[in-house]
Every structure is written in structure tokens, then in C-alpha cells.
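Every protein chain but one is kept in place in this view of the complex.
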Amino acid sequence: MTKEQREPPERPGVLLPEMARHLFGRPATQRYPAERIPVPKGFRGRIEVSDEHCIGCSKCALVCPTDCIEMVSDERDVAMGARTVHRKKKPIVHLMSCIRCGLCEEACPTDPKAIYLTEAFGGAYERKDVVVG
Amino acid sequence: MPEVELPIGPQHPALKEPVSFRVLVDGERIVRLDLDVSYNHRGVEKGAEGREFPKALYLIERICGICSHAHATNFAKGVEALMGVTVPPRGQWIRTLVAELERLHSHLLWLGVLAHEIGYNTLFMYTWRDRETIQDLLEEISGNRVNYGMNRLGGVRRDVSDDLRSRALEGLRGLADRAGFYSRIIREEQTLLVRTRGVGRLPRDRAIALGAVGPTARGSGVDFDVRRDDPYVAYGDVPLHVMTSSASDVFGRLEVRVREIEESVRLCTHLLENLPSGDIAAKAPRVAPQGAYVSRYEAPRGELVHYIRTNGTDKADRVSVRTPTLANWLSVVEAIQGRVIADIPVVVAAIDPCLSCTSRTTFVDTGTGDRSAMEWDDLVAYGIRYYREREGLP
Amino acid sequence: MAAGPARVRHGPEDVAPEIVRELSERLGGAIAELRQTAPRRLAGTVPADDVRTVLRALRDDLGCRHLSALSGVDRGATLAVVYHLAARGGTVLSLTVSLPRDAPRLPSVTEVFPAANLYEREVHDLFGIVFEGHPDPRPLLLYEGWPEGEFPLRKDWKPRGREGTNARG
Partner (left out) sequence: MSALVLALYLFVFPGFLFLLGFAWFAEWWDRKLLARLQHRVGPPFLQPFADFVKLLSKENVVTEGVSARLQAALPLVAFAAVATAFLYVPLLGASPFGAPGDLVLVLYLLTLPTILLFVLGWTSRNVFARIGAVRAASQLFVYEVPFFLACLGPALAAETWAVADVVNAQASGLWTFLLQPLGFAVAIVALQAKLERTPFDIPEAETELVAGPLTEITGRKLAIWNLARDIALVTGAALLVALYLGGPTVPGVALEGLAGAAIGFGAFFVKTLLVLAVLAAIRAAVGRIRIDQLVTWGWAVLTPLALAQIAIAIVLRGVGWP
């Protein structure tokens, strides 16, 4: 704003024109939870563990910054590519400490991923949701 | 009215932060300010020592909510410097982009908070509505509105697709004229000017002596910005103008921040239009050699310093964090001397205090309770004497 | 020092070497082991007693008018305080002062840099390093009930109760 431009007068109520415009327009408020807002692709939502792909390698537990992934004993045969693997343990996630950074998903060697971030916007609703997996 | 001690905080509508002021007032005029912010010391530095670098990165990122990328990037680039890892250009540019987007949403948030402090709630509503364009952008880029987790040692974790780039440029165009609108508003709205001009004066030499940083210092004419003077990530390769104001008061800080909003919009547009190609991260070793490095960053509130010492293992030996708000508290005490109660929220909000960053500052400039005048520092004593003579108080 | 230089940015050219020459001319041997550790980063050591004089000289003669930060360090055998001064051209000069582990004391620099008032009290709380002549040495960041003589950032101090960083549910 160059100095020669006439310095606009100081006056109260400078926002009045914009306020008048909004008076009849639609308010900007997003009415969550009545209206669910679309979550962008790649949104880091709640974490899920898929039992049939997990081979129990506990890489996710090692890499988790908040140590909220705990390996519990759970024997099962899992198909990994051509061969089947007999796993001894699988991860459970303590959602209250999970910061949804996604490092576990990156560290997981299986394809499709045994532990992954969904795009679920909500966190844990009831007590039973607090532990996932 | 006799001198009354007015407790403000730590729970107070003006300051949503765990800070408490014990203010001695004579009628409406402030005679002395005591400040105590030691309410949420979380021992982040101790925690960072016991964790491997990737894990410490996510801990350090959570020092502050609205400048989380600042802490993460500063720590990451410090450790990378010690490991001798070079981040590919595209990774550097994406880091800079998210840094500037964070400055944008932090300044817009602050503008709303300042307007709220003086009861100008319409501007508060508008600024926080416009801030949503940035938040949505950050959510698309990083998958999160806060604590973006964009950094990994050696680069960034997510790329910016061309489709996202065009949508972002579109959003930034809309924001550019909003920023122009706000810079016009703050010069014309009388009730805003009347509450900020001449309030909380901080002359240039006092700002330097007290170690003020960021917009608080630049609002008093101190021409220093880490992005230009000690460039990091991609700031060396992009056109950058440092905004200062000679007003040396709350309006000066307001003016600097609003012009920085306009500058950041230009920067983001430039970054998006000229984003270099190539991969976004390099492989970083697990272990960092013995060494020490001072990593500096221009956070939205000012110069952020991480002093990182490594000892050849995969954990940091020492991470010393000095946050911008810690450096700005002294300016509040100096700027508030002799003002009236109504100015406290405005002057405090003017340094844009981020208590989760500071989380550990308390100083009382004279004795509490027993009124024994244990002088805190000749600075404050001089300040009180100076203002008392000038105001003709007893 | 093994820290390889990060890719040199073309922004302001690196004036650190000139500053090294200036320092050695002006201050003679006051700063020992003065060396460049990375682009725009200098390091050096200073004996505890002449911290005030060196810092005052740096501020008045060499234009280091901003004390960026002040960090306490526990190096096992000794404690240390590192003063980070912002010099010309974006350079940061880090001066380390070694201190004995049992009774770490050094003069306060609050007169030279008022900002140090807060930084020194933080280091005092976390490391137990006493800054003589500090105008207001009250606890800075630990809550009132924090036990005396406990300095959390020392290596030999372990958080009691929840061992390690177990963050289970």
C-alpha cells in the first residue's frame, strides 16, 4: 500500500459491509455431527489390526513412538504370499496412547498391511473401543 | 482505592493458557506484575534423551500444538546435520511449504485471539473461519490438522500430488485477498487502533537487551529473521522479505504479523509453483556420530533454538530447547509497566504466548504476600521508578 | 568434530572464518579451542571465572547483542553450561564452560544479557548449577513441592514410579 494512496480515515465499524453480506448468506458453521464432513484421502484416522494378515513379527511394537502397541500371545497360521507362517503373537493397540503417526503401518512387512490407519474420524466411543486388535 | 493485588489466571477467560499473573494495581493503573507459568512442565527434554531419534522426533513434535512442525523440523534438521545426511530438494521444499502454512494458520489464529481480547468478536470469528482453508490444506497434505508428522529423519513422509498442488494454489489465491482485506482492516478500524496504538511500548534497544525474538522484536524495528539471516531447509533458495515496523508497540506487532501473513501466502504460492521434482527423503542412518549442533528455526512466535548433543549411539545425549515465548516474557513485564488493567490481556496476547512451549517460566519481581521488596532486577526497579515519577504516583 | 557440513545454502555467505580471526585478535586467548563446527556455527570453551568479561566484550566489541540460548549439559565426569550467542551473518557462537560435578558454580551474566535471568534459573532448577549474583534465584519451572537437591536433567536422576517410558493405556 503505497504512501501516496490517501490514508483511509480511521472509523469504527469497518466490518459492516462484510457483515451485511453475511446476514442473509449461509453460515460458515459446519454442523458436525449432524452433517458429516468428508474426510480427505490419506486422513490419519483410527488404527485397525487385521488378524488374518499379521505374522507376529512385532516390528510395529518396536517402532511405535509411544509404545502403545503390545504383543499378546495368539497362535495362528497365516498365509504370507505363497507360504503359510505359524505366528505366536499379534499386536493389540492401546488407542488412548496412539498418536496416529502411521509408523507401524510403514514398518509392517505384510501385504496387504496387517496394521493400518483407517479414515475413521471418530476415536474410541465406548470403553470396549479403547483397545483395538 | 488502595493498592489491590489482582490475581489473573491460571484459570482465566482471557488466557486459555496455564499462566498466572499477580498484578498489583493502584485503581486501574498497574504498579507491578508477577508472572508464574510453571504449571505444566512435562520434562520433554528428559524424555528426548531416553528415546531413539525417530521416536524422540515425535515426542519433540508435541512440545507445542500450534507450532509442532517448527519443533519437528528443527530437531530433524539438527540431527541430519550431525549425521551428515542431505535431504533432497523436493523434501526441503515440502518442509518449507508446511512451515509457512503453519505460520499462516498460527498468525490468523493469533489475530482472532487479539481481537477477542479487546471484545472485537466479529474479527475473531472471521479470522478463524478463513483459517479453515489452511487447516483443510494441511489436512490433505499431511493427514492431520495439528501435529502433522510430516518429518522423518532424512526428509518428509508424504509427497504433494499435482492435483493437490493446483487445489492448494486455488485456496491460496482466495487467502491472498483475505490477507489484503485484514491488512486494510487493522489500519482503519478505530476501536482496534485505539486499543493497540501506543499500548505496551517496547523501544528497539530494550527489545534487543531483553532478548525479544520474532514479531515481538520485529514490531520494535529489530531487523532479524532466522529464515533470512541463518537460512535452513529451502529458505536460501526462495525470495523472502522480512517485515518490520517502527511502531514499537502492540500495533507494531500486529502490523508485522499481518504483513507476515501476506508474505507467507506469497511464499507458499512460490513454493508450490516451483516445487522441484525428485524424491522426498534420503536414507538416514540409525546412529549419529559424536557431536553437537545448534539448530535454529523461525517459528511463528520467533527464534526457536534446539541444542542437540549426540554421543555416537542411536539416542540423543542432550536436547536443550529454548522456545520463543520463553524469550519474550521479559518484554511483557517491561511493556506492561504503568499501563492499566484493560491493557494486560492485549499486551500479553501481543507476544502470542504459547505456554505449552514455555511451560516453565516464573518470575516474581518483588516479594509476594509479605510485601518484603526483594528487588528482582535493576531493570524492573528502574522501570517502576521511571513510570512512578512520570505518572506522579507516590 | 565429525559433524559433516549440511549442504551449504547460498543465502548470506558464511562469515564464520572472519569472526574466528576477529575473536582471536580482539580477545587473545580468552576463548580456547575456537573452531568452526558447521556452516555458520562456531564453538569454543571459556574458563568459569571470566565468563562475564568475555560475554561483555563479545556484546560490546563484537556485536553479539543477542543471547540465543543457554543450555545446561551433564557430561558424566563434569557438568557444563553452554552460552549460544548470535553473532554477525547468522553465525552462532557456542561457548562451553566446564564445571565440577559436586559444587558447580559460576558468575551470573544477567547484567550483560537480562534475558539470561530466565535461562539461568531454568538450568539451576534442572542441573543444580548455582549462578552467583543472580538477582532472583527462585525456582523457575518445577512446582513448589519439588524436593530439594533433586535435579531431573542430571544423568544419575531416574524418574521414580513409572520406570522407563512405558505408556501402556
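We call the chains A, B and C, going by the order they appear; numbering starts again at 1 in every chain.
The definition used in the following text is that contacts are C-beta pairs under 8 Å (C-beta built on N, C-alpha and C of every residue); 3 or more make two chains touch, one makes a residue touch a chain.
Treat the numbers as computed from the prediction; the structure is a model and nothing was measured.
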Query: Since one chain is left out of the picture, which of the remaining chains does it touch in the full complex?
result: A, B
Query: Of the residues listed, B:55, B:71, B:95 or B:116, which one is in contact with the missing chain?
result: B:116
- line: Among B:191, B:269, B:290 or B:311, contact with the omitted chain is made only by B:191
- prompt: So that we can see where the missing chain sits, which residues of subunit B does it touch?
  reply: 1, 4-7, 12-14, 25, 28, 115-123, 125-126, 129, 189-192, 194-195, 340-345
Residue numbers in subunit A that touch the chain omitted from display: 12-13, 15-16, 19-20, 22-25, 27-29, 31
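To be clear about the criterion, only the chains that are shown with their structure count from here on.
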Query: Measuring between mean CA coordinates, which chain is farthest from subunit A?
result: C
Query: What is the distance in Å between the mean C-alpha positions of subunit B and subunit C?
result: 22
- request: Could you list the positions in subunit A whose residues touch two or more of the other chains?
  value: 66
- line: Touching two or more other chains in subunit B are residues 51
Query: Which bits of subunit C are touching subunit B when the two form their complex?
result: 1-7, 9-12, 37-38, 40-41, 43, 65-74, 82, 84, 86, 89-92, 94, 110, 113-119, 121-122, 126, 135-136, 138-143, 152-153, 159, 164-165
Task: Would you mind writing out the residues of subunit B in touch with subunit A in their complex?
output: 51, 54-55, 57-59, 62, 122-123, 126, 129, 132, 136, 139-140, 143-144, 147, 149, 157-158, 183-185, 187-191, 193
- prompt: In the complex formed with subunit C, which residues of subunit B make contact?
  reply: 38-39, 41, 43, 45-47, 50-51, 77, 80-82, 84, 86, 208-211, 224, 226, 228-232, 235-237, 289-294, 296, 303, 305, 307, 309, 318, 320, 322, 326-327, 329-330, 359-365, 374-379
